[in-house]
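Input: a single structure, listed below in structure tokens.
Heads up, this is only part of the complex; the chains shown haven't been moved.
Think of it as A, B and C in the order they're written, each chain with its own count starting at 1.
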Amino acid sequence: MSTPPLVRFGVSIESDLLQKFDRFLEHGGYGTRSEAFRDLIRARLVEERVQDPDAEAIGVLTLVYNHHQRELEEKLTDVQHHAHHHIITTTHVHLDHDNCMEVILLRGKVATVRALATALSSFKGVKHSNIALTSVRDI
Amino acid sequence: MSTPPLVRFGVSIESDLLQKFDRFLEHGGYGTRSEAFRDLIRARLVEERVQDPDAEAIGVLTLVYNHHQRELEEKLTDVQHHAHHHIITTTHVHLDHDNCMEVILLRGKVATVRALATALSSFKGVKHSNIALTSVRDI
Amino acid sequence: MSTPPLVRFGVSIESDLLQKFDRFLEHGGYGTRSEAFRDLIRARLVEERVQDPDAEAIGVLTLVYNHHQRELEEKLTDVQHHAHHHIITTTHVHLDHDNCMEVILLRGKVATVRALATALSSFKGVKHSNIALTSVRDI
């Protein structure tokens, strides 16, 4: 089995803060405090990690673009093929008559993933973009 | 044709700021200043829009989870089926021996998309999550 | 004494995750895990709270501006006086020959604080701005 062993230890929290946290957990559907703590730890470690340009990361790049834009899809495909070893997969959604959404999963150093995201976002016709980074090493 | 008519107008920028911006555009691969300005405008409008809980939004939810976690995949699928009219599509990636990544595209009011993201992120076994919001109305 | 009573309880974390977290705490100078957990909880609760436009918040607004800009300082002062019951204090720094920095501490509903921040940031001559929100209710 691949699940690592659990370590159990005691934590002290102010009673009123703990009450608010418990309400938050209940509202969000968390099963246990331990599970919630693990999530908070991982989120904090990932946040720290992806500030290092040399860290290994996974990027989720969202592009919204007008598919009527001449040659845009060719250009997007072209960049992705040149960087194919950094691209895991691409999901395409037809949002409405004009707009497409493409969610591209990237893998590589933080600096590489960011540079690819900028290259893909800056083409004429790409209307909105967002890059979210995560790190598998810390989770 | 669905492309709306372009309006042309003059803009005044300090010469040194414009120089820095042009260098940024060149480095990022932007074709023209106009294209870059459109991107900046849209990004600002979207940022504003998604602060309204009642605005229509598209959410890109990234989950990284341990697929050895008992019943997690059933639970994830279950929530998604109950909310199927808010879920456009789901992409699945096997990151390594233990970790899976699921990118779920959601559609609905900002508050609904956020609540769904929290519900899906809070299951035991989900190690990291990120929700990125965009708005089609402004782009 | 105003410190609320502490509640002590057990938490289970995967050993490898805990190791990474301990290294992070040591590096960051945290005294104990409990202290770090409290910080993570508060940060998460505040993040949630300030998404509600009606929540009470404190805003730290940073403005960088060119003090040679005609009438800018009068305008900034004017808006602040009209909103004086929302403004706690203002700190001023002379960054260099041309640039000033003003850090304005605001208090009020999230929506009010954001609107004031936009009003103060949008004057001609204000070159850069940032608004950070916190909530005292959750901490």
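By definition in this document, a residue touches a chain if its C-beta (ideal position, glycine included) is under 8 Å from a C-beta of that chain, and two chains touch if they have at least 3 such contacts.
Quick caveat, the model's predicted, so the values are computed rather than measured.
Enquirer: Counting all identical protein chains, and not just the 3 shown, how many does the complete complex contain?
Expert: 4
Just so it is clear, only the chains that are shown with their structure count from here on.
Enquirer: Quick one: chain A and chain B, Cα centre-to-centre, how many Å?
Expert: Computed from C-alpha means, the inter-chain centre distance equals 9 Å.
Enquirer: Need the CA-centroid distance for the pair chain B / chain C, whole Å please.
Expert: 25
Enquirer: Pull out every residue in chain C that's touching 2 or more other chains.
Expert: Within chain C, no residue contacts more than one other chain.
Enquirer: Give every residue of chain C touching chain A within the complex, in rising order.
Expert: 3-18, 20-21, 24, 33-34, 37-38, 40-42, 44-45, 48, 138-139
Enquirer: Enumerate the contact residues on chain B facing chain A in the complex.
Expert: Contacts found on chain B: 1-3, 25, 28-32, 35-36, 38-39, 42-43, 46, 58, 60, 62, 64, 66, 68-69, 88-89, 91, 93, 95-99, 101, 103, 105, 118-119, 121-124, 126-130, 132, 134, 136, 139.
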